[in-house]
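Let me begin by presenting the structure, written as structure tokens, before commenting on it.
A protein chain is absent from this complex, but the other protein chains hold their places.
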Amino acid sequence: MTIDLPRRLVAEGLGTAFLVATVVGSGIMAETLAHDPAVALLANTLATGAMLVVLITILGPISGAHFNPAVSLIFALRGDLDARDAGLYVLVQIIGGIAGTWVAHLMFAHPLLEFALKERSGLAQWFSEAIASFGLVATILAGLRHHRRAVPWLVGLYITAAYWFTASTSFANPAVAIARSLTNSFSGIRPFDLPGFIMAELIGALAGLALMGWLLREPALTRNHEVETNP
Amino acid sequence: MTIDLPRRLVAEGLGTAFLVATVVGSGIMAETLAHDPAVALLANTLATGAMLVVLITILGPISGAHFNPAVSLIFALRGDLDARDAGLYVLVQIIGGIAGTWVAHLMFAHPLLEFALKERSGLAQWFSEAIASFGLVATILAGLRHHRRAVPWLVGLYITAAYWFTASTSFANPAVAIARSLTNSFSGIRPFDLPGFIMAELIGALAGLALMGWLLREPALTRNHEVETNP
Amino acid sequence: MTIDLPRRLVAEGLGTAFLVATVVGSGIMAETLAHDPAVALLANTLATGAMLVVLITILGPISGAHFNPAVSLIFALRGDLDARDAGLYVLVQIIGGIAGTWVAHLMFAHPLLEFALKERSGLAQWFSEAIASFGLVATILAGLRHHRRAVPWLVGLYITAAYWFTASTSFANPAVAIARSLTNSFSGIRPFDLPGFIMAELIGALAGLALMGWLLREPALTRNHEVETNP
Partner (left out) sequence: MTIDLPRRLVAEGLGTAFLVATVVGSGIMAETLAHDPAVALLANTLATGAMLVVLITILGPISGAHFNPAVSLIFALRGDLDARDAGLYVLVQIIGGIAGTWVAHLMFAHPLLEFALKERSGLAQWFSEAIASFGLVATILAGLRHHRRAVPWLVGLYITAAYWFTASTSFANPAVAIARSLTNSFSGIRPFDLPGFIMAELIGALAGLALMGWLLREPALTRNHEVETNP
């Protein structure tokens, strides 16, 4: 890691801000324009997926482009990020995310400070978030192992699918969840529902780390291969 | 093949589960939200295509990322997969697919066990499935021959198109068809209609193998070229 | 060119058939499902663009993947394809295209033989087709010059845009136009209107060849550069 910490932190904060501004802003635009709620979610999905590819590509070489405390936690547990830096990453991700909500509100002439009223809670929602985060971490870890340059696309496409195949529209990101609790629009989540979401996201991420640690460890020879190699 | 069989089987099962969870889950989300049925199918298409690119990219290096008994059969017939492994692949694909339906039901708070009531039968549907599977196998075999790293994209894009250009929305996958018989939602198929679908899929896949075997065999010189080379 | 002519012709015919089956089939599916006509065209666009990327990628190494008499004409004029082969390419493209319409009709249980009643005529439509074909040829020639491996994507994306920015939805392909005159569905065109479309497409294609011939010729030094190099 040859980039100095201040720039890495700015990159994490900037990226998370743009990501949240995209999620919240496109949600406002979509619910304003759309008659069909599925069209609104399609537009929200398209904007988010496209922006993820861009942000991870351009900021990845600087900070790793986590934009997500669950992802920074996973890299810290793997030993790829030291504990202090991981803590600072999470801090600027949360600050950046909140700034992103405010930028979206300024662009759409919403009140700067809002709290979401949209309820997102219950076992099905939490299970959705756990599955979403499990898949996200699996995608990132497997992508980094075999297809490093494709990771921005993989994450963008994964989230594109996850908006639709999970009942929670796949937040899969505690910093983004916190930022989305501060907008009373299409993409909001009640502040009260944050703990359940964040807990489910962390559990899913840890499960992804565990499974992929096994699935991606250096290839062990099968018994057949051993016989062939050591007759 | 240097990855041990247990991990290859887990990769096939996991991938098929995520694929089916995406098809079924995004179908439920889409029919819940959409007023326009074409928007529902668009969302279902987008999620499935995006997820296929991700799953084949990240799990391909482990198991080959078939997620489809018709594809495993083709590779077994080509001698790329031995018969025992092909049988185990098919088994875990079916188990993984069913698990995927259940995961989707849990995420959307549907009853775990359902049977589809949606009729999908008749000559036009079967012909559609045969064409869909023919094209899928042709895409995979030609892609592997000339553009190995592009195969995840080719399959994702092919299925994106095939959702729309076939009358059956292109299942093209016996394991996915079985799993979809266990959901009474947007993407379901009556269990009674499974044999027709699966038979059509296998016929189409075999036709694809036959044609591409000829089209992709090592280039033969044309008479003109022979004359030029051996005057 | 090391592939023998029979296989090149089969690849051209097969590719054009799949292209037309996608255009016609997805058009039928879309008009059947959609309430909003713009959603129908979006689905038609998505399927066509995705299939073009697949077909050009997988069949390009065999036949060059023209699937389009206007494109084969341009390559013949550039000396990349001899006149006899170009004539045979055009013949199998037309035959393949018609077969593609029939395959789509079989999949959707339409009568095999139909004639389109949809009028597509007039100066604005012809100008649209000329612009569409001009841009297609420019995209192909410039793509081949600098980004050969990206050409399938460039063509798929160009046609995706051209469905919407031209008033004719951009046929830009005489063989596809002929095949579409044989379906009385979303993507049809009256047989009576074919000559105007085909003439406009060829004029646009030739204009594209002329402009790109100049724009892409080997770089000439500017006066400034000459001064710098030969002081």
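Miscellaneous remarks
The chains carry the letters A, B and C, assigned in the order they are written, with residues numbered from 1 in each.
The criterion applied here is as follows: a contact is a pair of C-beta atoms (placed from the backbone, for glycine too) under 8 Å apart; a residue touches a chain by one contact, two chains touch by 3 or more.
Computed from a predicted model, the values in this text were never measured in an experiment.
One chain is not displayed; in the complete assembly it touches the shown chains A, C. Touch with the chain omitted from the figure is made, among A:21, A:74 or A:189, by A:21.
Touch with the chain omitted from the figure is made, among A:47, A:124 or A:211, by A:47. Within the full complex, the residue among A:62, A:77 or A:199 touching the omitted chain is A:62. In the full complex, chain C touches the hidden chain at residues 35-39, 41-42, 45, 49, 122-124, 127-128, 131, 135, 138-139, 142-143, 145-147, 150, 153-154, 157-158, 160-161, 163-168, 211, 214-216, 219-222, 225.
Seen from chain A, the chain kept out of the figure touches residues 2-5, 7, 10-11, 14, 18, 21-26, 29-30, 33-36, 39-40, 42-44, 46-48, 50-51, 53-54, 57-62, 103-104, 106-109.
The working rule: only the chains that are shown with their structure count from here on.
Setting chain B aside while the other chains stay in place, the touching chains form these groups: A | C.
Chains compared, chain B against chain C: the Cα-based superposition rotates one onto the other by 90 degrees, nearest 5. Chain A and chain C have Cα centroids separated by 39 Å. Separating the CA-averaged centres of chain A and chain B is a span of 28 Å.
Within chain C, contacts with two or more other chains are made by residues 36.
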